[in-house]
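Partial view: only certain chains, each at its native spot in the assembly.
Labels run A, B and C following the written order; every chain starts at residue 1.
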């Protein structure tokens, strides 16, 4: 059961080298390397194009319209972390702006992933602090009710534990459990290694039908070419 | 990491007496008793009004457009279970109809909770087999790709482990972790006990403002009555 | 500007006879009689079918996830009122359940219109207390932040002033400004009077094309019948 009113201080972060490796492969490759699980919903979009980050999750659970725990979360950030913010119910409010971003950056955060809204996006873009969010909204929040920091949360359809590896880029956000980070990085590397050769063949006009030997299984499945 | 291609056979189900007790209090009370967490999204609606069930979760993870694992899940149902079906991505297909319901009922299932579509809803209603789903859709599915049964899933925004207690009624669906079932049932009972007296007072015209002693904190917060 | 932290006590309610008359004609007719304005969005649905109410608006403005002002609003209800609840941002939380309904009924409220969620819908249905809402949700709220009562609000896309006439039925919710209530009731009556004869003609197989003399304007507009 998700606990409210709790800040967990000791979390096991995914191994740094693995987290950094995951960041090199990007969301699509990492998601495939995990066996096609772990993705957040496609509603999570970056506030500006081109950013790619990987880091370890500091999770925060907030109430609709209340960003009090964001300030508590700031206190738990270590360099290389990405804050992952979940709300106890659907909310589009702007929980995060340039002041909090200044604080998060000073603490070493590499980005924010939030299943709600964000504001001051022009300034955040200029600061180079990437955020993946459900929407952009100037709507302000109150500071009245306790949530939690570094508990298990569900963010945009994905289960996230504190310390999990997070990779985010223009394709979305993927969560890799801390204990799977190294193995997934290796699988991603293997996957990417095999893509270079494929790309060359496809660029030369070879069809995937032939390269992947799909013609026979397609015919067996009953595919018919007609005029 | 959610594993694909796995059926876990030994799961620890929440204590039966606690699960039954939770069913008496209903979703709203149980959710409050848990501290306002554990709810699935309000997109989950019953196919007919008036049903209320509680049971233990048999989880199933499916791919978009593929209901193969529903048949595998049927084999894991024990009397008193509720099947909780999650999809690896958004899908509205009709994964479940009257034939599967016949099988689930024969195995003792008390209902289905699915973050996708369901069909044959008229027949399901006549059979009295309750389903909470995101939508109704006649769209058929294929049986081609492995998912999993009895792994941890995220269904409609809520994390569900196999064996967790599930309560579902006209207000939605709530998940109570197996190890919290008894304690939550007790908290729900206490909550409900205190409501009877309140209801009588309110029915007699006493205002919540007075019954809950809100006038002073409202004034302190700055509330002004003006003409 | 919408003020927060204010409860207006003296509001001018629409004339009772006019409000009651509006209730006889229903939402579709009243909306047409107003010149096709004043409707809330079609996302506003009744929690059970068949109810039709008319009343005078007691408005309440709430924050996401916070229903404190609902209790304040209860204190302002006079018999014949309908509470109209707006939220300062999108929210699906369940702001209202059977206890508040008991209190509202005791005060003489005829219903609730809320651009958010409601819970305990089975009990509300049994109590016969109609609610029009954006969704059903068991999600509980806190009581921490001031909103307002009886200020101008926007609810589900419609501007509502305290005292305005509200008509709600299976077709949705329409708002009639207090000063227009009588005139609108008269227009609705005239409209309805003319419908009886039309209905008889149409039932006898006369086409609207002929009854409304549309054939000539359609031809002028260029409509072509082809084989």
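Note that in this section contacts are C-beta pairs under 8 Å (C-beta built on N, C-alpha and C of every residue); 3 or more make two chains touch, one makes a residue touch a chain.
Computed from a prediction, not measured in an experiment: that's the story for all the values here.
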Homomeric assembly size (copies in this file), of which only 3 appear in place: 6
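Assume only the chains that are shown with their structure count from here on.
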Which two chains meet at the most C-beta pairs? B-C
Centre to centre, by mean C-alpha position, how many angstrom separate chain A and chain C? 42
Whole-Å gap separating chain B and chain C, where each centre is the average of the chain's CA atoms: 31
Averaged over CA atoms, how far is the centre of chain A from the centre of chain B? Could you give it in whole Å? 27
For chain B, residues that touch 2 or more chains besides their own: 36, 39, 42
In the complex with chain A, residue positions of chain C that touch it: 63-66, 88-93, 137, 139, 142, 144-145
Interface residues, chain A side, partner chain B - complex: 1-4, 34-39, 41-42, 88-90, 152, 154, 157-159, 176-177, 180, 184
Please output the residues of chain C touching chain B within their complex, sorted ascending. 5-10, 48, 68, 71-72, 74-75, 92, 94, 97-100, 102-103, 105-107, 117, 119-122, 125, 135-140, 143, 145-146
